[in-house]
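Shown here: the complex without one of its protein chains, the others still in place.
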Amino acid sequence: MANNKKKTTPTQANYQQLAKAKEPPRRIVRNCILAFLVGGLICTFGELLRKLFQEWGFTEKTAGDPTVAVLILLSCILTGLGVYDKFAQWAGAGTSVPVTGFANSMCSAAMEHRSEGLVYGVGGNMFKVAGAVIVFGTVAAFFIGILHGLFA
Amino acid sequence: MLQGKQSWRFDSPPVILGYASVVGPEEGKGPLKNEFDLIHEDMRLGQKSWELAEQQFLEQAITRAVEKSGIDQNAVNVYVGGDLMNQITSTSFVARTVGLPYLGVFGACSTSMESLAVAAQLISSGAAHYAIAGTCSHNCTAEKQFRYPTEYGSQKPPTAQFTVTGGGASVLGASGSGPRIKGATIGKIVDMGIKDPFNMGAAMAPAAVDTITRHLQDFQLEPSYYDLIITGDLAEIGHSLARDLFAENQVPIDQTVFSDCGLLIFDREKQQVQAGGSGCGCCATVTYGHLLNRMNRGELKRILVVATGALLSPLSYQQGESIPCIAHAVAIEAEGGGN
Partner (left out) sequence: MDYVWAFLVGGAICLIGQIMIDGFKLTPAHTMATLVVVGAIVDGLGWYDPLIRFAGAGATVPITSFGNSLVHGALVEFDQNGWIGILTGIFKVTSGGISAAIIFSFLVALVCKPKG
């Protein structure tokens, strides 16, 4: 069974097929329903916050910032209390797709690496999971900006 | 003594003079809760980091195993061990405390049997009068190093496994009272091209089957020779695949009880462990607790413990490499002959 080449041998291919067949089916329907419900609820809560901030003097345009900030704060607190991950195992994308997931990824990484100190640990690892989101978002925005400049 | 192609036969079988297992809260709630020497309710054990806590589990297992063996720790000639951490720091730091000549080994989750085989060989060849073999793992250090921060909210797929928090160790001697190590089979790397680190069972099953098959060939045995052949942490998916592979290769594994430590240590219905347990500590705590206890109670006479390891790193996975795996087997028989 020794194989130094990168190409898949027939034995390997057969086994991989067998292994794939053994994977228990993911509960896609249940997960999707929960993701929809929880994600929807978090966004509804966000809408409530937006309306509250508008009553407190923010305009429709500027109410978005404090709304997101409050959601991020709540997400960090729940992560700090150790309950966010338990909730997320159950709710899946319902908690990771809203901005709460982004905050959780940064907060959890910061907390985890506190034992390595503030500079290398917290500072150096905070963007471990969230970094990809920021990098890809920025690069995409750059190219879209250029395309817009050239064609719009 | 070389037996066959890649096995060792111990004509004067080393004796397991003492063994111990120290586990965390989740393991302490599982079906084997009465078989461990010590269960801790807190995974952090009051330490400043998960890594320091993992060291405590191992250190306590070694101390307890030495106590139970009745020999003086200073009489031990060598300590063989390893773990999952980068550069096996958990074991090295414990070796510093223990203060014995030390051989660090890395076999990922196969370390328990790799270290036991090496320690047994040192005893059998006369290179040591007494040896300690031990390993540990910790759910949080494994998650932190291999997957995501522990408080990160990601959903684990049903093929994922739950790393055991626990340390297991044994003290071996050339003679004395206790279960005997009759032989071992050193595995070779088997890589069937599985790339998914959340499905280790599937990656490791071929290695387990390869080593067990080789062991039976080297020693010219049928599976029925053993009361129990048990793998380290194939868990639900890997165990099922192993059975299929045995059937395909016409190895009559059903002649005996074929089980897996990762399936025994947790109650998959009640505990959120997806496919089952994994980690160096899985095979170690189940062997140095449940299995040897059963042997001492007379329930088992001859067992083959086959620890399985997935030899990937977070880097190799990110670079798109598949997962090379290995399995090491140790044959243990009850005192008074395996009859």
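To keep things simple, chains are lettered A and B as they appear, and every chain counts its residues starting from 1.
One rule holds in what follows: contacts are C-beta pairs under 8 Å (C-beta built on N, C-alpha and C of every residue); 3 or more make two chains touch, one makes a residue touch a chain.
Keep in mind that this is a model prediction, so the values were computed, not measured.
Where chain A meets the chain that is not shown, the touching residues are 26, 28, 31-32, 35-51, 64-69, 71-73, 76-77, 79-82, 92-94, 96-99, 101-103, 105-112, 114, 122, 126, 129-130, 132-138, 140-142, 144-149. Although one chain is not displayed, its contacts with chain B can still be listed: residues 43-44, 50, 139-140, 148-151, 154-155, 157.
The rule is short, and it goes like this: only the chains that are shown with their structure count from here on.
Chain A and chain B have Cα centroids separated by 35 Å.
Only residues 1-3, 8, 11-13, 15-16, 18-19, 22-24, 26, 31, 79-80, 82, 84-85, 87-89, 92-93, 95-96, 101, 104-105, 107-109, 111-113, 115, 128-129 of chain A touch chain B when the two sit together in their complex.
On chain B, the positions that touch chain A within their shared complex are 48-51, 144, 148-159, 188-194, 199, 202, 205-206, 210, 236-237, 240-241, 244-245, 272.
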